[in-house]
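Every protein chain but one is kept in place in this view of the complex.
The letters A and B name the chains in turn, as written, and every chain counts its residues from 1.
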Amino acid sequence: MRARRIPANFAERMLGGPVLWTGLVGLTAFALGPFVWMLLTSLKNRQELYATPLEYLPRHVTFENYVEAWTSPLTPFSRFFLNSLWVCSVTMVATAVVSVLAGYAIARFRFAGRDALLLIFLATQMFPSVLLIAPLLTQWRALGLIDTYQALIYSNFSFTVPFTVWMMVGYFSSIPRELEESAMIDGCSQFGALCRVVLPLAAPGIAATAIFAFVVSWSELLFAISFTTQTNMRTLSAGLLYMVGQYEVQWGPLSAGVIMSTVPVAVLFTFLQRHLIHGLTAGAVKG
Amino acid sequence: MNEHWSLSRRKFLHTLAGAGVIAAADLAWWDAPFIAPRKAWGAEPVRFQFSVPEPTRIALVTSLVQRFNQSQKDFEVSVEFVPQAQARQKLISAISAGSPPDLCQVWDNWLGQFQGMGALEDLTARVKSWNHQQDVQPTAWQTVTIGKEIVSLPLSVTLDAIFYRTDRLKDYGLKEPTPDWTWDDFLSLAEGFTKADKNQYGYGMRGAGTWAVLYPSEFAYANGAEVLKEGKVVINSKEGVDALAWYMDLALKHRVTPPSAPTDGFVEIVEGFGRGITNMYQHNSGSVGQQKKNVGVQNFATLPVPIGPAKKRASFYFSETLTAFKAARNKEGAWRFMSYMLEDEPSMMYCKTLGLLPARKSILDQPDFAKDPALSGFVNSFPFTIVSPYLAYPGWGGKLDSDGVPLIQEAMVGKISPKECLDKFADVLTKNMA
Partner (left out) sequence: MSTVPAALGSRRVRPLLSWRTRRLLNGYAYLVPAAVCLLGTVVVPIGKAIQLSLYNDVLYKPQDYHFVGLANYQHLAQDPVFWLTLWNSFVWVFGSVVLQFAAGFAAALLLHQAFLGRAVVRTVALLPWIIPGVVVGLIWEWLYQPNYGVINDLLVKAGWMHERVAWLSSPDLAMAAVVFANVWRGIPFFAIMLLAGLQAIPGELYEAARIDGAGVVDRFWHVTLPLLRPIIVVATATRIIWTFNYADLIFVMTSGGPANATQITSTYTLLQAYSNLDFGYAAALSVVLLLVMLAFTAAYLRVTHGVEETG
């Protein structure tokens, strides 16, 4: 953490004080608003949900929606949760490894076809994933991977890898080459320079892309439904849709499900986000 | 340079190690992912896809499947629940990939396209030797017959009627409508039900989804119009245009519809009535169960659609079917399960729990259906119901969604005139008669 500096002038004082706080309040309210509504909804019973005019606070707080969602054998949220956790963690780790390698290579090494390759990575994102379903389904079925975690993980690669490679290229590019070069002049091997200089500086970027790979696969829906048939292999996102019925949306259980699927990721993120703080730069650039 | 060499080698080894760790960890979970549907008792299991899984239906279908599995030991039925919005997509992808489920619950308006894809199993021979064949309503058989082939069994049937609030009727001192009410009665009732200051509207008009086109079509029939006459598309006849103009005036002139009508789909019109925003809406019997819970059993009733100026009316008949696929691996098992679902007790359980109407006459005549006031509008509509005319050509199904609905929406917001709307729509239909 940087030491607090005394604001030098009016602009700095304004930005540090009222602007900061208004901005933060606005941001929090905006991001949190719909969630607060979801939370209130999840604590209401059916009569209160359907009351008009609109009631905000539940008169009788009830946890039946949560109990129903978590324990019901028809929609076993506990199982959905484990499935999501496993699939997304593996996706995150694998994607991070793959993208750091590829990103570093593209950012640092100049080789033929580099620009074209970048564009190809990006181009694979430009295709609607809906049309990928049929060919992928054939593939996974041929390999016997329906109703397995592997199918979901590998399918997740189709959208996490291009985006994470692209992001890592960005992060590595923003680190001046001089840092490695000066480290090497000081007697470091290139690999040592990578480990000691570049990776720590890029750590926030790596953490950010890893987090996003996790979150993006957490909310992924289409593949989860297409490549699994059994209820106990479904992920959390697919499970949420079980609350959308033929003629009505079951708002009570659905909001409970939404809250249940966001809270764990939020908690995880609170612990991981300290990695977004950059590490050491002491002695990185001299003079 | 050595650094590069050792660098790339180390990185390579790291990657391998990483991949190995992941693979090993994955292996530990193998027993869960690799459980394929167990081959119970020898024969190939029957895969049954059911869409629209919400807790009531999941419980119901699961228990029915379990009872079937316990009743015989030759094979097992395993049911897969797919959320409704994705069900059609998943089915189509599976069919294209050559691996459809053995059995699926589908709506009859999907059948034309599937038959065109050559995906459906011909059940005509089996049906002819089925003991309940005569008991199923002829109109129901029509919905599952394409050309000369019977391709599915109708699990439940439904048609459209008008729901209305009986308690508010009394509160506002309005005249109780009779089953033979006319368009004028309908309009005055809708106007009486509209209290904009209380945020209540007379008629929850539907603007989104296939049925946004079908409801005004039903009204058109009441005015003497038709969709097809002697092989030609005539929905844009004078009677059709007049009927659509009258229907759109409900929104544009009389303002008895809520402002959200142009994008209201089935969820919104059901919820709107359930929350007391609208006091009348048009729908099939499927939402009866919900309204009993939302509004209260004694606070609403149903009526057949009103009689039009041509002294006629029509309600389109639909069925929810159980369909078997040609590429299925266990067709005998699929048929046995299908016919089981139409036995007395399962059919009664299914239809009663969900508020749908059974396809078999003998079950329909039971008091649970015949004497329920919430279902009376539907039961009374059977005499004049017809199979949806839009099932005539497989090419029409998709066009209703892609072209018909936007046209209706444009008319609903007043962007185009009813005549323009129907002319364009007739054009689309004519082009896709194949």
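Everything below uses one rule, namely that a residue touches a chain if its C-beta (ideal position, glycine included) is under 8 Å from a C-beta of that chain, and two chains touch if they have at least 3 such contacts.
Owing to the predicted nature of the structure, the values given are computational and were not obtained by experimental measurement.
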item: Missing chain: touched chains present in the view; value: A, B
item: Residue among B:Ile58, B:Val256, B:Ile277 or B:Leu429 touching the omitted chain; value: B:Ile277
item: Full-complex contact with the absent chain, from B:Pro55, B:Gly192 or B:Gly265; value: B:Gly265
item: Positions on subunit B contacted by the hidden chain, ascending; value: 1-5, 7-8, 11-12, 15, 19, 85, 88-89, 92, 95-96, 112-118, 199, 207-209, 258-265, 268, 271-272, 275, 277, 394-395, 397-399, 401-402, 405-407, 409-410, 412-413, 415, 434
item: Footprint left on subunit A by the chain that the document does not show; value: 1-2, 4, 8-9, 11-12, 15-16, 20, 23-24, 27-28, 30-32, 34-35, 37-38, 52-54, 97-99, 101-102, 104-107, 109, 111-112, 115, 117-119, 121-132, 135-136, 139, 154-155, 157-158, 161-163, 165-167, 169-171, 173-177, 187, 189, 201-202, 204-205, 207-208, 211-212, 215-216, 218-221, 237, 240-241, 244, 249, 251, 254, 258, 261-262, 265-266, 269-270, 273-274, 276-278, 281, 284-285
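Just so we're on the same page, only the chains that are shown with their structure count from here on.
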item: Interchain centroid distance [CA atoms averaged], subunit A/subunit B, Å; value: 36
item: Touching residues on subunit B, where the partner in the complex is subunit A; value: 3-4, 6-7, 10-11, 14-15, 18-19, 22, 25-26, 29, 32-37, 47, 49, 52-59, 62, 78, 80-86, 89-90, 93-94, 96-99, 199, 266-267, 270-271, 274-277, 283, 286-287, 290, 293-294
item: Subunit B-touching residues of subunit A, taken from the complex the two chains share; value: 46, 50-53, 68, 72, 74-75, 86, 90, 93-94, 97-98, 101, 130, 133-134, 137-138, 141, 147-150, 153, 189-191, 194, 222, 225-226, 229-231, 233, 238, 241-250, 253
